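Only one protein chain is missing from this complex, and each of the others stays in its spot.
Entry: chain A
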C-alpha cells in the first residue's frame, strides 16, 4: 500500500468490475496520439507483411475486405489509465494474414502511416488475439481512432494497437518502437501494470 493522502477517499467503487490495476472505467472513447491525425484514403491503402528474409505479402483495401471477417468484442486498456469494456470491432484476424507467411521470426515491428511504430512478440499476434480492425461499433473506423485500419491487440496496453496501420516487419530480434524508445515498457501487459521501462 502507498502513503495515505489524508482526506482522500476516491470514488464509490462497490460495483466496479474487475479491471487491471490502476485503471478506471470510461464510457468515452479517448483519443491519444503524438501528432496530427493522418487521413489515409482507402484507394492506395495497403497492408504489407515483410518476413525476416525480405519476402513481402501485400493486401489492397479490396483484398482485405475480401478476407474472412471477424467481429471481436473485447475490453481495452490504455496506459493513461482508462479502460473500456465490451468494445465491438470488425476486422481480419492476424492468423488469417499470417497464414501464408513462412517465418521463424520471434518479434514483430508494426508500422503506421504517419511514421508511428510499436513492437511486440510475434506470438502475441497469433491464436485469435489480434486483428487488423477497420470497423468500430458497426461503422467504419474513424480517422482519429486509427481509421481506415488499426491493429487491435486488446490483451496489451492500447499503444500496441497501432493506429493507421500500414505493415508489420517480422524480426529475429526485438526492436523497440516509438513509445518504447521514449521509456514505455517493452511488452505492456496491463494486468502486470507494465507501463514504463523497469515495471
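The definition used in the following text is that a residue touches a chain if its C-beta (ideal position, glycine included) is under 8 Å from a C-beta of that chain, and two chains touch if they have at least 3 such contacts; residues count from 1.
Criterion: contacts and distances are computed from a predicted model.
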Absent chain [UniProt protein name; select from "Ferredoxin reductase", "Extracellular solute-binding protein", "Aspartate carbamoyltransferase" or "Acyl-CoA desaturase"]: "Ferredoxin reductase"
For chain A, the residues touching the chain missing from this view: 1-11, 13, 22, 24, 26, 28-38, 80-82, 114-115, 144, 178, 181-184, 196-199
